[in-house]
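Mind looking over this structure? Questions follow.
Shown here: the complex without one of its protein chains, the others still in place.
Chain naming follows the written order as A and B, and within any one chain the residues start at number 1.
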Amino acid sequence: MEIKNVKKAVNKKPLGKKLWDSKTLIIMCLPAILFFIVFFYCPMPGAYIAFTNFNYKQGIFGSDFVGLDNFKFLLNSGSLWMLTRNTILYNLAFIVLGNVLQIIVAILLNEVKNNVFKKISQTIMFLPYFISAVLVGLLAFNILNYEFGFLTTIIQKLGGEPFSVYQTPKAWPVIIVLAQLWQQTGYGSIVYFAAICGIDQEMIEAAQVDGANVFAKIRYIILPSLKPTIIILFLFAIGGIMKGNFGLFYNLVGSSNATLWPYTDIVETYVYRTLMNNFNFPSASAVGLYQSLFGFVVVMFSNGIVRRIDKDYALF
Amino acid sequence: MKIKQDKFTTILHIFAYLLIGGFAISCLVPFLLMISASFSNETMINQTGIGLLPKGFTIAAYELIFKVPKMILGSYVVTIVMTVFGTVIGLFLIAMTGYCLQRRDFPFRNVISFFIYFTTLFSAGLAPTYLWITKYLHLKGSYLAVFLQLLMTPWLIVLMKNFAKSVPFEITESGKIDGAGDFKIFTALILPMLKPALATIGLFLALGYWNEWYNSMLYLSSSSSIKYYPLQYYLYRIITQAAALKNSLAGSNVNPGTIPTQSLKMATAVIATGPIILLYPFVQKYFISGITIGAVKG
């Protein structure tokens, strides 16, 4: 009751008074506000560069306006389509496979009764989350490279013919997804594990007394109780459907192996390369702008749907 | 009461041990390969590939690194300084903002929250950001370009906001009654209650700083003012650039043509990664409990 009154009182005040009354809180938020203005909002007008033939001397706003020319090439060359497809498919794979694996690991971890085993395996599974993308790239190169990679060693031991993974584009979706799962599963499963631990133990015991076997327990008690967590995580992930984990892709694939690009290029890697190798600021920005707008629409759309179904789950 | 295990349970348990154990091992193998390669003889690596155990055990690579450790030590100092200051400052600012944004009596909380959240929905993109930072802020070749950009993320602020919600509003009220200002309430009353949240978000921040290489690549490379790169970027250069590998050994009088390239890269990786991996078991407890609270409450 009291809270409601406070809220009402706050809303009735004139703006000037509101500002004055909350000046300390505003000042406390100021560093963060400034931070986001300087590093996020200030560069935004610069996205205009996507519509120009940018030239250093004239600057972003002095360069000639060329309309949609930069987008036209991206569209004609098929780059936009390829990047959209790759980015979305990779993200879907990460979201679906990632969550499924995390849930499986969490459920199985819950079944493990040996505490030492549980602790140690949890610690080890968490380890990959702590290392940089650079190291992931190096570890992958150690395993996959043709000259002295671990994979080659194993294939040779088994009497097979080693092949160059770095020249086999079709292998890469698998490798990239595996690397992502390798790095994220331990971390992600903790969240689900926590949710499982939060389930009322009496409910489980009651079910077991009623003769439910372990599979029934998982199917009818554990999985339904994970539903809210799954939905929240899924929604968060959908928001980033057009964003990619640049570090992972860049370090795994390397910067000059064009053979793999049709299968490994995502928006982020394309933008980086266009900018850094070709100094092509307009094209890089055009793709970036497209990515932002597309992502924005996806978030709004999915949030709208969720809002209709169940307001509580909506992001905003 | 004790419930008798049926055969399904037994099967599932066996399966659980196998799968969890198998996955844990697969998490460990790449690290073992790296360590083994760092102790392997270069010629053996090139002839027979790397294995789980060192081939032709040698500590030559480590000897080379520690003969002229100046470069890697410099990188260590840069990274540690950035991580410590970045985590402390970032954590304080995030906590302060997160606290304010969940105060029910703060009329602008939604506006500011959306202002921050909006940056995850729409961003300028790499090219305009790069131009802004280099041409207008003049931060190319400055550690600040790396340091400042990692200070906060919208996601960590939202997370902190959720943590702060779990602190009863009555505490703020009681502070007000005692006549304390908002900043005082925050530092004296709220901050101590946010310890688990601070541990979790602090660790996220610290990981961000420790593993940073991307902004360094964009803003620090080829700058005469930068003598020592952050550790992970240093490692990146060693791995991807023959010249960087050669330079890392400058002054050791080693002939560049005879550098044990692969084992040296691995040894550098081991040295650059070691501390965070050794540190991790000690902080794991806080981290896990923090994620758990955040996720359940979130």
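Here is the rule we use: a contact is a pair of C-beta atoms (placed from the backbone, for glycine too) under 8 Å apart; a residue touches a chain by one contact, two chains touch by 3 or more.
Quick note on the criterion: contacts and distances are computed from a predicted model.
J.: Could you check which of "MaoC-like domain-containing protein", "Beta-carotene 15,15'-monooxygenase", "Extracellular solute-binding protein" or "NADH-quinone oxidoreductase subunit K" matches the UniProt name for the chain that's left out?
T.: Per the UniProt record, that chain is "Extracellular solute-binding protein".
J.: Of the residues B:Pro168, B:Pro256 or B:Pro281, I need the one that contacts the missing chain.
T.: Reading the full complex, the residue touching the unseen chain is B:Pro256.
J.: If the hidden chain were put back, which of A:Asn110, A:Ser164 or A:Ser302 would touch it?
T.: A:Ser164
J.: Give me the subunit B residues in contact with the hidden chain, please.
T.: Given the touch definition above, subunit B has residues 43, 46, 71, 88-89, 92-93, 131, 134-141, 144, 148, 187-188, 191, 221-224, 237, 240-247, 250-251, 253-258, 261 touching the missing chain.
J.: Which residue numbers on subunit A touch the omitted chain?
T.: 30-31, 34-35, 38, 42, 53-57, 59, 64, 66, 69-70, 73, 76-77, 79, 141, 145-147, 164, 166-167, 254, 256-259, 261, 273-274, 276-280, 282-283
The criterion applied here is as follows: only the chains that are shown with their structure count from here on.
J.: Whole-Å distance, subunit A centre to subunit B centre, using C-alpha means?
T.: Computed from C-alpha means, the inter-chain centre distance equals 16 Å.
J.: Under the touch definition given earlier, write down the residues of subunit B that touch subunit A in their complex.
T.: 1, 3, 6, 8-9, 12-13, 15-17, 19-21, 23-28, 30-31, 33-34, 37, 45-46, 48-51, 93-94, 96-97, 99-101, 103-108, 112, 114-117, 119-133, 136-137, 148-149, 151-152, 154, 157, 169, 181-183, 186, 207, 210-214, 232-233, 235-236, 239-240, 262, 265-266, 269, 272-273, 276-277, 280-281, 284, 288, 291-292, 295-296, 298
J.: Contact residues on subunit A for subunit B in the complex?
T.: On the subunit A side, the touching residues are 3, 6-7, 10-11, 13, 18, 22, 24-29, 31-33, 35-36, 38-47, 49, 60, 104-105, 108-109, 111-114, 117, 120-128, 130-135, 137-143, 147-150, 152-153, 156, 182, 185-187, 190-191, 194-195, 197-198, 205, 208-209, 213-215, 229, 232, 239, 246-247, 251, 254-255, 268, 271-272, 275, 281-282, 284-285, 287-289, 291-293, 295-296, 299, 316.
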